[in-house]
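Quick one: the structure is below, questions incoming.
All protein chains of the complex are present and in place, except for one that has been dropped.
We call the chains A and B, going by the order they appear; numbering starts again at 1 in every chain.
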Amino acid sequence: MLFTRQELLTHYETMVKIRKFDLEAKRAREANEILGNVHVYVGEEAIAAGVCANLERKDCIESTHRGHGHTIAKGADINAMMAELYGKATGCCHGKGGSQHIADFSVGMLGANGIVGGGYGPAVGAALAARILKTGAISVVFFGDGAANRGTFHEAANIAAAYRLPVIFVCENNTWACATPSEVGHTQSVTEISRRAIGYDMASCVVNGNDFFAVYEGMKKLAERARGGEGNRCGILECQTWRPLGHVIGDTQPYRDAREAWARMCADDCIENYERRCIAEGWLEKKDFEEIQDRVEKMIRDAKQFAVDSPYPDASELTTDLYD
Amino acid sequence: MSIKSYREATFDAMKEEMIRDGTVYAIAEDINGNGGTHGRYTGLGEAIGDPGRVIDAPISEAIIVGSAVGAAMSGLRPIVDLRFSNCIPCAMDEIVNQAAKSRYMFGGQAKVPMVIRAPDGILKMQGAHHTDCLEAWFTHVPGLQVVVPSTPAEGKGLLKTAIRNDNPVLFFEHKKLMAMTGEVPEEDYTIPFGKARVVREGRDVSVIVYGIMVSRALEAAEKLAAEGIDAEIIDLRTLSPWDREAVLASVKKTGRAVVAHEAVRQSGFGAEISATIAEEAFGALKAPVIRIGAPFVPIPMAPNLEDLCRVLPENIYEGVHRALGRQSDR
Partner (left out) sequence: MKVSKEQALKFYETMCLIREFETSVKHDFLNGEIPGFVHLYIGEEAVATGICAALDDTDYIESTHRGHGHCIAKGADVDRMMAEIFGKKTGLCKGKGGSMHIADFSVGMLGANGVVGGGYNLAAGAALANKMILKNDRVSVVFFGDGASNRGTFHEAANVSSAWKLPTIFVNEMNQWASTTPYETTTAVKDISDRAKGYHMPAVIADGKNVFEVYAAAVGAVERARAGEGPTFIECKTFRVEGHFVGDPELYRTREYVKENAALNDPLTWFDRTMTRKNGYIDGVIEPQELEAVRAAAKEKIVKAKEFAMSSEYPDPDQYTADLYL
């Protein structure tokens, strides 16, 4: 068996935590309890969980608009995360960032990003710093199929490869760039974004993003290579998945059938896929899952309560944190 | 006249211009998927009878703007929508080095007629990457023109001028404008650049504003009028070129000036206006020019902090009182 029982439970819990956190965020946004732009990670949990399961605390990740899942998987505190969504003083960015700028540097989560494709450069920089400081850390940058077309990808990939930096480019290919399908001939030129690795002499790997074990295995190979010695140490991990909800909460999805989009995820849900595999292999039982579901349910309830009960930042906070 | 939202009025401008002139095309992320991020292009391709001129772009701002420059130099009139003003920095070279300079440095050979539409401003808790007002940056670049419309009718007329104009134009539209309604003339009309609009005549103080701030200044003026203070409101409409004469004439009449914008106050366009007033109408001034703008911070997400960054009618009201040397009752 690849994992111990405890590890299996932990990975499951991570995915469930993300799912429930984001369903709660969706509810709260739809109820106008929180405002602003909320992009949820529902359906893509196996990617953040499978990738981050290969990371240590010192490793850094750069995230996207859709960053809650990455933040949770990297180990951030969900109370502080939920408070951040509400813009409260107890939030991980003291209420200044919100959903789209959520970050927890204490666990190496260097921020969600409101700029599509904004994370590549900082991830390369973190890897360069890790080399100079000899920390042995690696960097991961998550990006969508839409962000794959930003020029920043090219510049970061080239330099990461040329300098032999330990950077893993994790493409969450969910086939939708906001409201635009990432189809060849439409706005995209290749079916597999990881094909671009050839142009940088970089390793690459395509996995089923709805299968935690496949993501984990793919990432493991690339992460080992990134940590280990010689040659080009960066790689592209392309996780093929599906975005079952709109781009942002409130998106009415005029560009596709919303019900079909949701149903497609339900038919290939990464969490259920995980449960099925564990049961089929005899690793875990149904009640293990139920127990975790219940526990997480409560955690999310508590997180929400924590967020609601927390105060907004003091007005004097307006000008703090700008310069050192 | 009919009542239209800003979204509809500017849609009409695009539609009419694209029908009138086959060299006009529109390109943006999601433009066909959901009518663009602000839902303002829905059905545009069909409306002009040529869906090929409404192009879905990848999330690649540099090529969106850069290709517009190339297409403009090859005889077209691109209209680019960058979703949020904060996407502009992703295409900064294309705007500042290519679009702005090509005509001049090539000795007049190039013509770069293009429009970049960039929604901006505080809506509600959208955070620092989707909210900045960056218009002042581009008034510092020779070769660019900068437009900031204030109403549906103004938006339509100015957008038409921008499209027919032969220069690169940045068109900043406050997100709050999208749903704003107002009377819009049915006939074909354009509004010249560099000609300010006196929105309200007054004798006590000149309030110089643009964009969303115009309606907020009007609101402030009503309250001031109730106190017997007669404010003149000037809508600049365009910041490059900008109507210095109109501003100076007004200030020479009233002797006092208040300048307001939602962009951060430091190095905002208000600085250019007040410096010009100081240089050229100093003798007429009865009080220092008052500048109002957002505090010098990125826009925070927390709703109470975000509120501190808004420039609202009461801020303008208060500014006028300061210009008049009085304490406001607020």
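Some observations on this one:
Here is the rule we go by: a contact is a pair of C-beta atoms (placed from the backbone, for glycine too) under 8 Å apart; a residue touches a chain by one contact, two chains touch by 3 or more.
Note that the coordinates shown come from a computational prediction; the quantities given were computed from them, not determined experimentally.
Annotation: of B:Glu16, B:Glu29, B:Glu94 or B:Glu173, B:Glu94 touches the absent chain (contact as defined above). The omitted chain makes contact with just one of the residues A:Asn37, A:Ser139, A:Asn173 or A:Thr187: A:Thr187. Hidden from this view is one chain, which touches chain B at 22-23, 25, 52-53, 55, 57-58, 60, 62-63, 65-76, 78, 93-94, 97-98, 102-111, 113, 142-143, 145, 165-167. Against the chain not displayed here, chain A makes contact via residues 149-155, 158-159, 161-162, 164, 184-190, 195-202, 232.
One rule holds in what follows: only the chains that are shown with their structure count from here on.
Chain geometry summary: the mean Cα position of chain A and that of chain B are 36 Å apart.
Those residues of chain A that touch chain B in the shared complex are 34-37, 87-89, 91, 93-101, 113-118, 146-147, 149-152, 177-181, 186-188, 251-255, 312-313, 315, 317-319, 322.
For chain B in complex with chain A, the residues that touch the partner chain are 29-30, 32-35, 37, 42, 56-63, 86-87, 90, 124-130, 295-298, 300-306, 308-309.
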